[in-house]
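In this view, the complex is presented without one of its protein chains, the others remaining in place.
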Amino acid sequence: MDILYNILIDPFVQMGSAPDFFLQVLWSGFVAGTLYSLIALGFVLIFKASGVFNFAQGIMVVFAALTLVGLYQAGVPAWLALILTIGAMFALAWLVERIVLRNLVNQEEIILFMATIGLNYFLIGFGEYVFGGEPKPMIAAELGLPTGSTTFEPFGGIVIIEHLDVAAVVMAIILVTALAIFFNKTRIGRALRAVADDHQAALSVGISLNQIWVIVWFAAGIVALATGIMWGAKSDVSFALQIVALKALPVLIIGGFTSIPGAIIGGLVIGFGEKLFEIYWGGLLGSGVEGWFAYVIALIFLLFRPQGLFGEKIIERI
Amino acid sequence: MFYREVGQFKTNYTADSQVFPILQDKVGIIAMLVIAYVIIPMAGNDFFITTVMIPFLVFTLATIGLNILVGYTGQLSLGTGAFMGVGAYSCYKLTTFFPDVNIIILVLLSGFFAAGVGIIFGLPSLRIKGFYLAVTTLAAQFFLEWAFIRIPWLYNYNDSGAIEVPQREGFGVILTGAAAQPVTRYLVVLSIVLVMTWIASNIIRGRIGRSWMMIRDMDIAAELMGVRPLYAKLSAFAVSSFYCGVAGAMFVFFWLGAAEVESFDINHSFLFLFMAIIGGLGSLIGCYMGAAFIWILPIIIRALPEALGLDVNAATVEHINFMMIGGMIIFFLIVEPHGLARLWQIAKEKLRTWPFPYS
Partner (left out) sequence: MNVAVKPADTGSDRANAPEVMLDIRNVSLSFGGVHAIKDVSFNIHKGEIRAIIGPNGAGKTSMLNVINGFYHPQVGEITFKGETRTQMRPYVAATQGIARTFQNVALFRGMSTLDNIMSGRTLKMHKNFFWQMLRFGPAMQEEVEHRERVEEIIDFLEIQHIRRTPVGRLPYGLQKRVELARALAMEPELLLLDEPMAGMNLEEKEDMSRFILDVNDQFGTTIALIEHDMGVVMDLSTRVVVLDHGEKIADGTPAEVSSNQDVIDAYLGVAH
């Protein structure tokens, strides 16, 4: 009975008795969720346009942040470092298209997936070789990001809201809106959707696959950079981030691999769920549950809705 | 010119379905066995045997396990490392309870625990395919990693949190622990790996293996032809995890000597996936090739600066190593997506008609 009480009732009693703390947990879940959404967004962009499940998205986040910080530490002014990093992400997109995608066109999905794992390893080695493997602080203040915090006092307690977190959320909203407009309203966006639907058909009406791929990988690179800046400002820039980036996978499961709104909602579900579970239920299992909770949620979710939250029910044909 | 099958006729179906139907192949295999069983134990030094051969064989077995699942049944798994961990930890607990039982028996028994865990985490495969399944195996990976830390019973409440291999005997010879001779450990590992490879090849060529490949190539048609997806997929998960579990137990007991959870982390899972891909999905001989390539190449890269008299620090070599492996994977995928095994097969076909390919 004790166990049942601890699982079913006690956590809610705690939530009710300290509402300020509960709000704080919710907020941190929201921020974490936003960042998960951003990483997942990078995955979705590339998956939609090229059918490639880009395992290297996580390392692209680290790589972008490292380049930015590394350039700054080498004496380049912050604004110039930012521009150069964007340039580097473009170069990366171009090289990936030239060297990897172009040579692997029409291969099976799993082959392309493997190639991105290869890319993942290459970028880890390259990033550490150039910038060193030790964690570095993000240059948040130098980039003009707010660093202070505001304290609220609801329910007689205190809730601290970091301005940086607010900036992260605002930036995520701006990015998503921009991408949505880009996808739905521009000529390139339409070409992108055509490519996503059927490579050969898109080619036959004169859409250049190569150009589309560069654009998409570049867009994913920009998203990676934004994610890297925000995440790096919260905790240092290091290769440990890539494990966190793997959490984008359960996010994608919940949201569906091709849906941008799905990525956002999936990210939030995982963010909230993970933080709440860790704080209120984690103690029962001996903490550290954050490492696997997201995957298990995704697993349970899959058993009931294999096509994801926004995916359509698949009718198999033969 | 020498590699010909002319004049070698098969008069019954048993002879026709052998693994090595061509005489020259049989001679080659016997030569390899002589090298493995006689020449390496006699001529190889301890460094070569412990650093190169034992891990190569253990990784080959893990790769065979993974290949059964990915290459033969088409179910992508990113949790190999964790399944190896299950084997290692269960072998450790078994030998704690039964210190007098032959350690080889316990190593093989621990495979059954891995198989059980594999079946549990394989259940979602009945509804889920492709990358979605990969995520559920990630769930297995991270959940099991967590369990290896949070359940102290698994490592006998050691302060270090590690499992340390005790000295154990089998057939009156010391097989594990610090006192065991490298050559002894090598011969045990070699024998287990070879026997299990032979068994894997038997399963794959028979009814069960065919039903796995049917699921892989076209699951709907397979079901319409009477394959029950439940049995086919779960048996693949069970056999695959059994192999990974045995590999994991050997990994710790015959090679590392002590292991923490880091030995079974996701990077190891990827390592075996690389070995399977580079070697060739759906090929047993490819598992040997892939493991050799991925394991031995970095050893050469590490040794190279010293041999050339260059002064490069160890970290840099490690970074270059990562870049090399990443680059190699992409290179191989572009050149031959079906891996070294396919290259080998093409070479053999060329050899059969050499030097007159059009005659």
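Order of writing sets the chain letters: A and B. Residues in each chain are counted from 1.
The rule is simple: contacts are C-beta pairs under 8 Å (C-beta built on N, C-alpha and C of every residue); 3 or more make two chains touch, one makes a residue touch a chain.
Predicted, not measured: the structure shown is a model, and the values here were computed from it.
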| item | value |
| --- | --- |
| Option from B:Ser110, B:Thr197 or B:Ser211 whose C-beta touches the chain left out | B:Ser211 |
| Chain not shown: contacting residue from B:Ile105, B:Ile120 or B:Ile199 | B:Ile199 |
| Identified contact with the non-displayed chain, of B:Glu223, B:Glu260, B:Glu318 or B:Glu336 | B:Glu223 |
| Residues of chain B (touch criterion as defined above) contacting the omitted chain | 12-14, 17, 199, 202-203, 205-208, 210-211, 213-214, 216-218, 220-228, 235, 282 |
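By definition in this document, only the chains that are shown with their structure count from here on.
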| item | value |
| --- | --- |
| Whole-Å gap between the CA centroids of chain A and chain B | 33 |
| Contact footprint of chain B on chain A as seen in their complex | 53, 99-100, 103-104, 107-111, 113-115, 117-126, 128-129, 133, 243, 246, 249-250, 252-253, 257, 285-286, 288-289, 291-292, 295-296, 298-299, 302-303, 306, 316, 318 |
| Residues of chain B defined as touching chain A within the complex | 76, 124, 127-128, 130-132, 134-136, 138-139, 142-143, 145-146, 149-150, 220-221, 224, 266, 270, 273-274, 277, 281, 315-316, 319-330, 333-334, 337 |
